[in-house]
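Note that this complex is displayed minus one protein chain, with the remaining chains in position.
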């Protein structure tokens, strides 16, 4: 099975989602957007809405906050998929008190089994000062481990800084 | 009009200012330093003073904390300008409760209209854990958007890590 997975990693407001969307557009295939964000409060609702309007029309949207794998099972090879983002998904997993490592196993299996071209967006969260609270420290450990595993499985890894791509693996 | 804009982006204490100063020196032109920092407290006063002594002599200094564009209007093409930094400027804008997006429009226009060679320094602030307070989250969103717009307009973008340049756009 052809497997084409791209990981797009960047900081908050780094332009990573916009870059990933343009990259998915460039495939010239029908587009599927797998949303992982949950609108718990007004700030998040506004953010989801802003992202949606930036994304523009022409996307089939699938919302699977906890199990993005479910959104991938019936997709044929001629689809371009954007999963945005692994950080929100990890946050959902940890809020649900599921085990991040097991959940990551499932996610990676689903990604590996899907013949479509997939781009998954994730956050770099480990380059600041050590957070005061233990939960934040646990989250950044889990996020780091998730990013390492996604990067290992991906054929292409792009770091986005100020909207610009910095290729870390594979070719563009 | 020849337009030569370089964006230098890096974390706190990454050596970005020192690298930017050396880069401006390498142009071999009369140097203008556009200071955006305001000395509100002892920590900031010490920081400004330390930066000034690192910078050494030979700079014309212009202080325009809110409107760096004002410092650029009368500069001829044979000047090398260092604006340090966009993060302080954004902080001033937000403290003054001005709209960051409009202020950025004005800044980009002023940069585009100035024939001198300009290097502008900015901070990467989005690669840590999500901040607890809403103002800090608003700031990192605004900083990210500003960095994306500066990087889009710049012909050259350099990320500085541990004092070393990582070229993201253009050539050195």
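For the reader, a short list of remarks on this structure follows.
Going in written order, the chains are labelled A and B, and every chain counts its residues from 1.
Here is the rule we use: a contact is a pair of C-beta atoms (placed from the backbone, for glycine too) under 8 Å apart; a residue touches a chain by one contact, two chains touch by 3 or more.
As the structure is a prediction and not an experimental result, all values here were calculated from the model.
Screening A:20, A:85, A:103 or A:157 against the full complex identifies A:157 as the residue touching the chain left out.
Within the complete assembly, A:144 is the residue of A:56, A:76 or A:144 that touches the hidden chain.
Contacts to the hidden chain, counted on chain B, fall at residues 10-15, 43, 124-129, 131, 136, 139-140, 161-164, 166.
Summarising the interface, chain A meets the missing chain with residues 7, 9, 11, 122, 124-130, 134, 137, 140-145, 147-148, 150-152, 157, 159, 166, 168-169.
Everything below uses one rule, namely that only the chains that are shown with their structure count from here on.
Rounded to whole angstrom, the centroid-to-centroid distance between chain A and chain B, based on C-alpha atoms, equals 31 Å.
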